[in-house]
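So the structure is just underneath, and the comments pick up after that.
Shown here: the complex without one of its protein chains, the others still in place.
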Amino acid sequence: MPDFPKRGNNCIIGNNVKVCQGVVLGHNCIIEDNVTIGENVFIDNNTIVRRGVTIGDNSFIAANCIIGEYQMDYCLDRQVHLHPLAIGKKALIRSGSIIYSGSTIGDNFSTGHQVTIREKTKIGDNVSIGTLSDIQGNCIIGNYVRLHSSVHIGQKSVIDDFVWIYPYVVLTNDPTPPSEDFIGVHVHSFAIIATGAIVMPGLDIGQDCLIGAGAIVTKSVEKYAVSVGNPAKTVSDVRKIKSKITGKPVYPWREHFTRYMPWEESGFDKWYASLAIENKIQLM
Amino acid sequence: MPDFPKRGNNCIIGNNVKVCQGVVLGHNCIIEDNVTIGENVFIDNNTIVRRGVTIGDNSFIAANCIIGEYQMDYCLDRQVHLHPLAIGKKALIRSGSIIYSGSTIGDNFSTGHQVTIREKTKIGDNVSIGTLSDIQGNCIIGNYVRLHSSVHIGQKSVIDDFVWIYPYVVLTNDPTPPSEDFIGVHVHSFAIIATGAIVMPGLDIGQDCLIGAGAIVTKSVEKYAVSVGNPAKTVSDVRKIKSKITGKPVYPWREHFTRYMPWEESGFDKWYASLAIENKIQLM
Partner (left out) sequence: MPDFPKRGNNCIIGNNVKVCQGVVLGHNCIIEDNVTIGENVFIDNNTIVRRGVTIGDNSFIAANCIIGEYQMDYCLDRQVHLHPLAIGKKALIRSGSIIYSGSTIGDNFSTGHQVTIREKTKIGDNVSIGTLSDIQGNCIIGNYVRLHSSVHIGQKSVIDDFVWIYPYVVLTNDPTPPSEDFIGVHVHSFAIIATGAIVMPGLDIGQDCLIGAGAIVTKSVEKYAVSVGNPAKTVSDVRKIKSKITGKPVYPWREHFTRYMPWEESGFDKWYASLAIENKIQLM
């Protein structure tokens, strides 16, 4: 059993667990074999970290989580299957969340409570996923994506960088349910999907567009479009929307909102100009 | 204390617990009095199996579940009340799920995570209930029913065999909220209710029909109808829908989709013909 600097009562530690300096475990934690825990990681009461998980430095895993949940193969044969899960540095995973094995998650990841993230999910850096969200796996989520509570992301979805998705939004994937011919939705950078919108399978949600609350999106949406209703129709351009408070334009939001963003200090334009020079991203 | 062939640390086992061969318990499990556990059942860490529960052979109960959750009577007086819960063979109940006492569940049952199933629920064989679904109890779910994630089934609902229900669908039951005069929805065999549809109390959802995503269903829907919008209107017949990929009809789905179904080997028509001879079911 490895030498944890500090841990609560009744913890169970597997074989070949690698622990860096400053790790703290709460009570009743279960750390299975071949887990690697970075510096100063805190793992709270009752949390289970399953076989083969790697947790980055300075992460905080709250109580009652299951990190590295087993997949169907284990349920069927109860044999060891290797599906590593790597979570980056400074993760904050709130209580009751379940993250499957077989995914990769970048740095500065955070979740709300009771989140489920299934296998084969690739998540970039600086992503936040809200309480009760359900990521069905086999999907790609970029950087600086923010999913609010109770978001449902179907398999084969692709979400580019800087996307915002609000509660009870669903990205569907089955054009003729029930079938097995899933076609994921592709949400492009800076798009915003407001509360309760449902996006039909295989559609493109354009860069910088705004999908209104409760929209049932049955056709792909152009960049900058404002799309609302059931079925959703494009009714305006985001650049025409003005704040009722300030009277000034509010979209594209990247020019007006900076919190948590890499341009928090510089503003979007300066940040983007510096990036464009490096040819790292291309907008518009 | 009974003789478990294999169990983790800190398990607590009640009186009169009957355990068949090959049962394995994880760590910190709590098995209350009068529980019966079939052959080769696996019960994972931290799971609570309450008084009087029967779990069928070869079932897999994942971590952090509560099986046989007590009802209101116990909360009020903290006395023993007998409300048996029987779960059939080969159940797969994923982590964090809560299943109340006082229900019956058939064979080959599976759930996602954090599912809640309340008392007086009768569930047939081969049923699957997705992550975060909330079955309010006092309802009937047939065989081969598949509820996706976050489905809400109100009390007094009746769901016939071979029904598919997708995320955030609600079967409501109160015609004049708030009231206590609940009237359940009746979903007939082979019907499909797509993501986010809401069905008003007491309606019939006809055999083989397709309720579109986000539909607000305020009138009963005929068999084979395609019903969409708010309020929902019948806009087509499912038999007219063709796959955009193959150009061929896709409904009734039972003639085109076989996975998990009893006609997986034979195709629907042969399977149905064999059944019809036995007068077991009657379609159309």
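As written, the chain order gives the labels A and B, with residue 1 at the start of each chain.
Methods note: a contact is a pair of C-beta atoms (placed from the backbone, for glycine too) under 8 Å apart; a residue touches a chain by one contact, two chains touch by 3 or more.
In this text the structure is predicted, and so the values were computed from the model without any measurement.
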{"item": "Residue touching the undisplayed chain, where the options are A:I12, A:I67, A:I98 or A:L132", "value": "A:L132"}
{"item": "Selected from A:C75, A:L92 or A:L275 as touching the chain missing from the view", "value": "A:L92"}
{"item": "Those residues of subunit B which, in the complete complex, touch the missing chain", "value": "10, 12, 28, 30, 46, 48, 64, 66, 69, 75, 78, 96, 98, 114, 116, 132, 134, 136, 150, 152, 168, 170, 172, 175-181, 196, 198, 200, 214, 216, 230"}
{"item": "Touching residues on subunit A - with respect to the absent chain", "value": "8-10, 24, 27-28, 42, 45-46, 60, 62-64, 92, 95-96, 112-114, 131-132, 146, 149-150, 164, 166-168, 192, 194-196, 212-214, 229-230, 241, 243-245, 250-251, 253, 257, 259"}
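The criterion applied here is as follows: only the chains that are shown with their structure count from here on.
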{"item": "Euclidean distance of C-alpha centroids - subunit A vs subunit B, Å", "value": "28"}
